[in-house]
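Note that one protein chain of the assembly has been removed; the remaining protein chains are unaltered in position.
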Amino acid sequence: MFSRAYKAAITLPPLLWVVAFLLMPYALLFCYSFWSVSPSQTIVHAWTLDNYRELFRVNVYLQTLFRSMWIAARVMIFSLLLGYPLAYFLSFYAGVRKDLFYQLVIIPLWVSYLVRAYAWKTILGSDGVLNTLLQYVHLTKHPLEFLLYSPFAVVLTLTHIYTPFAFLPIYASLEHIPRNLVEASHDLGASPLQTFWRVVFPLSIPGVLAGATFAFVLSFGDFLAPLLLGGPSGIMISNIVVSLFGAAYNWPLGAAISFCMLLLVLALLLLSEKLEKKWSFR
Amino acid sequence: MTTITEPALARSSESGMRPLLDIRNIAKSFGKNPVLRNICLQIAEGEFLTILGESGSGKTTLLRIIAGFESADAGEILMESERLDLLPPYRRRVNTVFQQYALFPHLSVEDNVAYGLRVAKLPKAEIAARVSESLGMVKMSTFAGAKPANISGGQQQRVALARALVNRPRLLLLDEPLSALDANLRRQMQVELKSLQREVGISFVFVTHDQEEAMVMSDRIALLRKGGMEQVASPREIYSRPATAYTAQFIGHTNLLRGEVRTGIARCHSLSWRVELPDGQALFSLRPENIRVVGSATGNLETNFVRVRGTIQQQAFHGATDLLQIVCDDGLSLSVRTATRENRQGEVLLEFSPADAVPVRESLDRN
Partner (left out) sequence: MELPMSAEHSNSRWLPWHAIGVFGFLYLPIVTLIVYSFNGAGVGGFPPRNLTLDWYRMLFADDAIWESVLNSLVVAFAAMAISLAFGIPAALALDRANFPGKTLFRRLVLLPLILPGIITGLSLLMLFREADVKLSLLTIVLGHGTALISVATTEVFAGLQKMDRAQEEASLDLGANYWQTFWRITIPNLRLSIIGAALLIFTLSMDEIAVSFFLIGRDNTLPLEIWGRLRRGITPEINAISSIIFVFSLIAIVGWYRLRMGSEAVPEIVTEVVKAA
């Protein structure tokens, strides 16, 4: 129905732009990881594997990488624990107020990330709202130190930020379940709990996988929360990358680490996709 | 005069049995909208009862109330003298075949059928045996391992049937299960469902808007109109002795003759015949197949038949028969069904027996 000229006109501009500003940059990232930096702070375009060797040699890089994955894993688990029952409640029990509740969930999602992270910083500090509150009601005598500048603070903040992200695909997949399946299950003698485990949950797995993937991947690559709230024990891999592009000035090494992150993320996305397809029954 | 709900009671008291299901004074409104008004109905063991009605008549709501997916605002339902309506759906010995089948997409055909048995935690061997028996009954044994997405609509419907029947319910509810099938498959399934019911012996409550379907399959038809029970009777009874004008027109074609009765004679336009009715306005249902076109050989005219002349306006070919629209000399318009013959035209002489003019009531006004 559409002429070749039309198709060319709608395809070429975005294609060219994407090649120029997405494909090439990512390719450049790849290239940079094989280059090195000279003492005079210029980039030497000589191909070498040094950066990758450095990455595996120096402990701190791998340690931070695993710590980041562990933090991301915890954020993923907590986001799912918070988000799934919420989505289930909205989808099956909220009735006419479903819409309103949905809006209430997505509003924090679009409110500035910085604002929310900052808010937690003011709450968790030793002079912060939570500590002074606890002392005010005499639950504690001294400020709790672990609240801020710790992995705890990072996990808490990231869970707060990414729970709505986990919620959305779960809610969508629950909404897609035809209600007559729930009725059929009841009709055949299954109680609501049995119906949940045998029918609803299996059919919501693609949504759970999507939500888990988002929460994990986005937490893994986060650099703001650890910077604001992580302290020395809460540093994540992205912070290392940022410093390598800043004060530590070693772009190629930073690129190498970034590229590894990129590969890891892509691998997870692919895995998630495969699993989702397996559990999708459309 | 025909009775309306009496046949239901009469029948069960005939057989001397308690009814399986006793629906008493069920009423339901959605918001300000009354959907069911004071429904009373009894369902006997082993009978095939169809709840027939247009969309909006409340038939699906009634079914869902029996199944337990909706609760009535008033009234009660008793199954073998115990309150059914107080139980949640998963505790009723009632199973449903849904309109869109509602097969579980993530389970295979045999896992779908086994679902109810697994939930009830029956032993594995028994489950396997009953599942294979059920699948055999609906002729879907070879598809046991298939997923619902990979079988056709008609096949899904059989699986839905097997899944419901395997639990050996006291009552099977079917919510317009054939409406998604094309005409030929539908006719085939009607026959199969009917014989399946006979074979299995449990009561089927079948909901449909298709009156032909209802007549073909049912032992009894319960006609619903705007939330109220219009008539409950066997197909033959409801066809030949409709209680109201609505019934007469909804089921099959009919001619409604409006007339007046005075001293035992009914008069409608130029027609008149003897009746045993009180004086006053009267309404009669006359089926098109009961009107004959009289041949030119006017030898043996029955004396008490009503006769009228008219002209053919339209001829509709219906395969085995023609449906003729005839305007009589006195202005009365009649539909007449005759054996098919090409190109009927011109003037004809019609006749019918007064016994075929069935007196009917106006339907009650329901708002």
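Just so it is clear, A and B label the chains in written order, and each chain counts residues from 1 on its own.
Rule of thumb we're sticking to: contacts are C-beta pairs under 8 Å (C-beta built on N, C-alpha and C of every residue); 3 or more make two chains touch, one makes a residue touch a chain.
Values in this document were obtained by computation on a predicted structure and should not be read as measured data.
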{"item": "Option from A:V154, A:A210 or A:L253 whose C-beta touches the chain left out", "value": "A:A210"}
{"item": "Touch list for chain A against the chain that is not drawn", "value": "1-3, 5-7, 9-11, 13-15, 17-18, 21-26, 28-29, 32, 43, 82-83, 85-86, 88-90, 92-93, 95, 99, 101-116, 118-123, 125, 127-129, 132-133, 136, 160, 163-165, 168-169, 171-173, 179, 182, 186, 191-193, 207, 210, 213-214, 217-218, 220-224, 228, 238, 241-242, 245, 251, 254-255, 258, 261-262, 265, 269, 273, 276"}
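The rule is simple: only the chains that are shown with their structure count from here on.
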{"item": "CA centroid of chain A to CA centroid of chain B, Å", "value": "58"}
{"item": "Chain B - residues contacting chain A, complex", "value": "67-69, 88-91, 94-96, 98-100, 102-106, 115-116, 119-120, 147, 149, 163-164, 167"}
{"item": "Touching residues on chain A, where the partner in the complex is chain B", "value": "178, 180-181, 183-191, 194, 198-199, 202-203, 279, 281-282"}
